[in-house]
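Let me begin by handing over the structure; questions about it come next.
All protein chains of the complex are present and in place, except for one that has been dropped.
Naming follows writing order (A, B and C), and every chain is counted from residue 1.
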Amino acid sequence: MTTQPILRVDHLKAHFRSSYFGVYREVPAVDDISFDVAPNEIFGLAGESSSGKTTLMKTIAGLITPPLELIGGKAQFSFMPPETNLYGADPAQLARIRWSKLSYIMQGSMNVLNPLRQIRSIFRDFAAVHIGGSNSDFETKTVNHLSRLRLDPSVLDAYPHELSGGMRQRVTIALATICRPDFIIADEPTTALDVIVQKEVLGMIRSIQREMGSSVLFVTHDMGVHAALTDKLGIMYAGCLVEAGRTADIFNAPQHPYTRHLIHSLPRIGDTVQRTGLTGTPPNLANPPSGCRFHPRCPLASDICRTERPMMRQIATEHRVACHAVAGDDA
Amino acid sequence: MPAYFNFAIKRLWQFVLVVFIGINIAYVITHVTPIDPVEQSISAVTSFGNTSPEAIADMRRSLQELYGLKGDWIEQYISFWRRILQADFGPSLSAFPAPVTSLIARALPWTFGLLAFTTLVSWSVGNLLGALAGYYRNNRSLKFFGVLAMALHPVPYYIVALSLMIVFGFIWPVLPITGGSAMDVQQGWNWQFVASVFHHSVLPALSLIMIGIGSWFLGMRSLVSNIITEDYVVYAEIGGVAQSRMMGSYIIRNALAPQVTGLAMSLGGIFNGAVITEKIFGYPGLGTLLVDGVYAGDYGLVLGVTSIAIIGVSLSVLVIDLIYPLIDPRVQVAS
Amino acid sequence: MRRLYTAFLATVMALSLVTLFSKNVEAQGIPQNIPRKELLILENPEGTIKNAGWFNIWAINAGSQSNGLQQAALDTLWYIDPEKGIDGAWDNSLAADKPIYNADFTEMRVKLRKGIFWSDGVEFTSADVKATVDIQIKNPNMRFSAVLRNNVASVDAPDAETVIFKLHKPNSRFHTNFTVRWGAIWILPKHVFDKVEDPTKFDFNKPVSLSAYTLHSFDPDGKWYIWQLREDWQRTSLGRYGKPGPKYLAYVDPGPPEKRVIAQLNHELDVIHDIAPEGMFTLAKQSKSTKAWFKGFPYGHPDPTLAGVIFNTQNEHLKNRDVRWALALMIDIRAVTMAAYRGAATISAIPVPPTGIHPDAYHKPLEAWVKDFEIDTGKSKHKPYDPNVSKQIADMLRPSMGDQIPKDDKEIKDSFGLGWWKTNLEAATELLERAGYRKQANQWMTPDGKPFTVRLMVEGDLRPVMTRAGTMIVQQWKQAGIDARVDVAQGTLLTRRSAGDFDAFIGWSVETWGGHQDLSYFMDSWHSAFLAEPGKPQPLRNWQRWSHPELDGIIEKIRKIGFDDPKGIELGHDYVKLVTREMPFIPLMAYNVFTAMDHTYWTGFPTSDNPYANPVTNWGNSRYMFVKLKPAN
Partner (left out) sequence: MKRIIFDLLKYNNEFRIGVFLILIVMTMAGLSFFSPYPPNDVFVVPPDAPPSADYWLGTTSRGQDVFWQLSIAIRNTLAFGLLVALLSRVISIVVGLSSGYLGGWVDRVLMAINDTFIVIPLFPILILFYFVLRDSMSTILLALIMSSLGWAYDSRLIRSVAMSLKTREFTGTSVFSGMTIFEILRREHLPYVLPIIFSTTLNNMNWSIGLEVTLAVLGFMDINTPTIGGMIYWANQHTAIVAGIWWWVTFPVLTVVATFVGLYLIAVSINEYIDPRSRLSRMGGGQS
């Protein structure tokens, strides 16, 4: 770790606190998570649905609206003044960094484009203030950017509904990258696309990231995508980060039983054996299991797992895991 | 463009059809009304006089001839359409021989002026405030306005108008409560008349706006509070799109489509007149003309006003349909 | 956004302030260019006039009549006041004297006044009278064409002051066509109509006046008309009584009842034509300056119109006199007057309105007969008349109305009327049983075994007081076991009345002069010759579709005697006795009109103490009030 990380997430905690229709619930959706993202790196976040991936992203991005509450810890971007989360930052400060330093590609991005606005206007709404210059300057820059992504400038005249799903996703990526941000948060950007389009879109993200040297925080439940795209990977389970490291290391030597399960459940060509899945379902976070949250489903669970929560421990270079069963328990 | 042209032609044809059916229905209903204009006229003429029964029988015969009620219904029906195509609704039976068109022409500017103004004002103000209230959910004065709108808009219009009249015409008599303009002011483009018209329209307009604004406000507020959870609004928020742009192009623009349809219909509906407003504030207009016509069994007049109303509404619906693709570009594909 | 919102609020506030204070407070419902002190503002009950610029009253129903046109601008030969009149009920207006008939009533000779001028300076002469007749006979679509065509063989004007009408057949009442009771055949200006091609399509705008006022201005939307006193008012028939007080008259449409009350409380409406009784009480309570016909209860002016329950005697079940009497005996008149007029009514048991000179001519002389009138149900005999009803009503009202209720017996009878029929369910039961009706579980069944249903038609909002009376009567009938229902025929009443499409309705078929004892005004039309077949339109005014040989006899006798012949009263008594026995309609009360007069700007309005004219604003006769009005201080 020689370079300064662009994002440092430090013991971040965020809970859903709701009292709705009589049920008071406190859901620890982001529970004491720490990791770093280095410049020019694609950091993947994996995990099943409702493992807290999206909530983590929102917390990092400062999109904290009730009932989600920030409980503790921080998510520090290098382009922000020290010791400031995005959440609660000065609005003027935020307005400056949004889109120019930090941009987003949202989950379900089919509906993220205003249906009643031409693509050209949407680009202008988001980016004109950061790029500046006259209208025609902006137009030229937009067209240049699109052509860099091998998109035809005619899409600018279209309304979102006139574009196909893949096209719309590519436009969204173009929109997120037009200001050459330092950091891009991408939440399941390819989930709804068919495999061929998905491949193209991933390639596009990869190439633009390389070209711009940005960092990307990439969230998807699809381990195949992680394998193909990310440099580093974090595995989430029930609001906790259970394993983090270089993607290659994790795929080659998964440590946490849950990570192993995720990787083994990937289909391989020539496979004929019926894969055994995990028993049980992800826990109800409103009432999480004691100790290690994975223990009810864990094939290796022992007594300590039921009572004590495992801490993240370094087991190799840039490889951390939180499990009592891994590499002897000296905690 | 040819697609749009086809669509427009289709729509135009539909407009003609709707107007035709509508006027026919009105024709049939006005002609099954049991009120006999001849009897009505005879009563009006004779009820205060000493007229002998033979004379009345005589009068009945000549009135039937005069009002053109002789002849079979096919002839009457054909001549009705022939006249309509020349924008002539024939003579009013209860104000014979004044042509219906001239009676309507006299009443229409009042109705149109008052109702178009109040409809537009309540629509725009109601929607603007509704949008703000949907967006800034915790603003106190907007919340208060919401409660006010909710409590006010179900109050029967009659009560609102009557209360306004009593407050500003009686308890604190500062506003005129009768007529469209002051007595003995000559109508025309002179300052005294214009000021007088404005002054006289305050209470009727206020009552209509008070009642009208609430439903637009509530409708818009709920539309907006749904729209702000849409992905594109959330995304634009994350993207730091300027607030005014957000409000205008992202929120209001998307919430506006149903409201614009509603506006078109309300605007078309003004040709119905505002019967109760006219009754309470003694305001001139089509509504009174219509009710009077119904009372007097004056089919000519009722049909005239009704047809104007039908054409008015259909026309605004047509216009809104023709420009709807501009409001919502998604619709053009569907049509 | 917030700034926008603030700006919006500020605009609204600014606008409302400007609106409220930009105008002076007084100038709201009254003319701005006419001194209020010279102006009398009256209600025109016709409301908003659709065809405002039409003044040709000789065309059928084309414009307004009571917008001041017939009260202030037009004139005809004679007037009969429903009250005492300035100089007697009869007034020779354009005529110099009463009409002179020949012996068999086939010719009427009229002597005209001299020195009467049209407002355009042309002198009024017999040629105008002749033209009035000739033009209307020639144009069958004119208002009075039919009646003139039916009567007049020819009309001659041998000199400027004489008109001779030759009639087709004897008619001792022909002059009544030119005698104003509300309205009459108005005289038209020959010199104007001679130039007109088609008099049915001529709007007569601006009208040339024959009476004391000319048109000053009017609202093209039909809300108001302003008339101005003629410089040469002395050259009109009204000139005899001195200079009219108001220099200007405004006939306006003041809107619904509550607005009329507000307008008068604000002193913007001097004379209200009519309001609900409660409105009258409110005015009496809240305004010191408002006075009505009676200075206290019951306030309203009793028109010479007799409101009653009019049966359709062609209806199968109502053909029978016993049934009609039974229905009458189920009524408690005290509750009906309370419901209708809050007690402020003048009741009448006999079929003549209890107003004008009628109480002296009919009610008082006949009271002894009515007291002795007996109904024999076959099982028992009843004397249904209760002479003390009006006193009972007064006693009922005294706790709430206090001193407003007269104590003196004579005063009570003058204002509340004499007696009425006492509720007598026993007699009603016996009468119905004799007619073949049977009561099953508190429900009367007709002889053919169906529930006895009576729908009582009322006019709804257009005659609110009558609607209330009808509602009460239905309630009483229901309580007595009749399947009664109120049937609101708002707007359709006139058509249905004429078509006979009703069981019974609240209305009137008896209207009289009030100031004159002659009853032929309504009675002549009750002759069986004019009776329509069921389903055919019945001409006015025999709405009950009832005829009787004895009645035909009375009518024929009246036709043969003169208008002022005292024998007319005797024949009138015969009529009263016949109708009381037969009960083709149930007389209830005079149609009281709550005409409220504000004394803030004008004094000298007619009242029961000084009954020189009928104050009801839409009556042509109300013009006599103009000459008696004086500015208040």
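We take it that a residue touches a chain if its C-beta (ideal position, glycine included) is under 8 Å from a C-beta of that chain, and two chains touch if they have at least 3 such contacts.
None of the values given here were measured: they were computed from a predicted structure.
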Full-complex contact with the absent chain, from A:96, A:161 or A:313: A:161
For a quick check of understanding: of C:206, C:455 or C:599, which residue touches the chain that isn't displayed? C:455
Per the definition of touch given earlier, which of B:155, B:194 or B:323 contacts the omitted chain? B:155
Going by the touch rule given at the top, which residues of chain C touch the chain that is not shown? 256-258, 261-262, 275-276, 278-279, 281-282, 335, 338-339, 342, 455, 460-462, 464, 467-468, 471-472, 475, 485-492
Contacts of chain B with the missing chain: which residues? 10, 14, 17-19, 21-22, 25-26, 29-30, 32-35, 150-151, 153-159, 162, 166, 170, 215, 218-219, 222, 225-226, 229, 257-258, 261-262, 265, 268-269, 271-272, 275-276, 279, 287, 290-291, 294, 302, 305-306, 309-310, 313-314, 317, 328, 330-331, 333-335
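Basically, only the chains that are shown with their structure count from here on.
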Thinking of each chain as a vertex joined to the chains it touches, would you call that graph a line, ring, star, complete, or other? line
Using the touch rule from the top, point out the two chains with the most contacting C-beta pairs. B-C
If you average the Cα atoms of chain A and of chain B to get two centres, how far apart are those centres in Å? 56
Quick check: how many Å separate the C-alpha centres of chain A and chain C? 90
Cα-centroid distance, chain B relative to chain C, in whole angstrom: 37
Quick check: in the complex, which residue numbers of chain B touch chain C? 34-36, 39-60, 62-63, 66, 92, 94-98, 103, 106-107, 110, 125, 128-129, 132, 135-136, 141-142, 162, 165-166, 169-170, 173-180, 182-187, 192, 195, 198-199, 202, 243-244, 247, 279-282, 284, 288-289, 292, 294-295, 297, 301
For the complex, which residues does chain C have touching chain B? 1, 4-5, 8, 19-23, 25, 27-34, 47-48, 50-51, 54, 59-63, 140-141, 143, 145-147, 149-151, 173, 176-177, 181-184, 200-201, 216-217, 219-224, 226, 250, 252-256, 258-259, 262-263, 265-266, 490-492, 494-499, 521, 524-525, 529-530, 537, 539-540
Applying the document's contact rule, which stretches of chain B touch chain A when the two form their complex? 230-232, 234-236, 238-242, 245, 249-250, 253-254, 327-330, 333
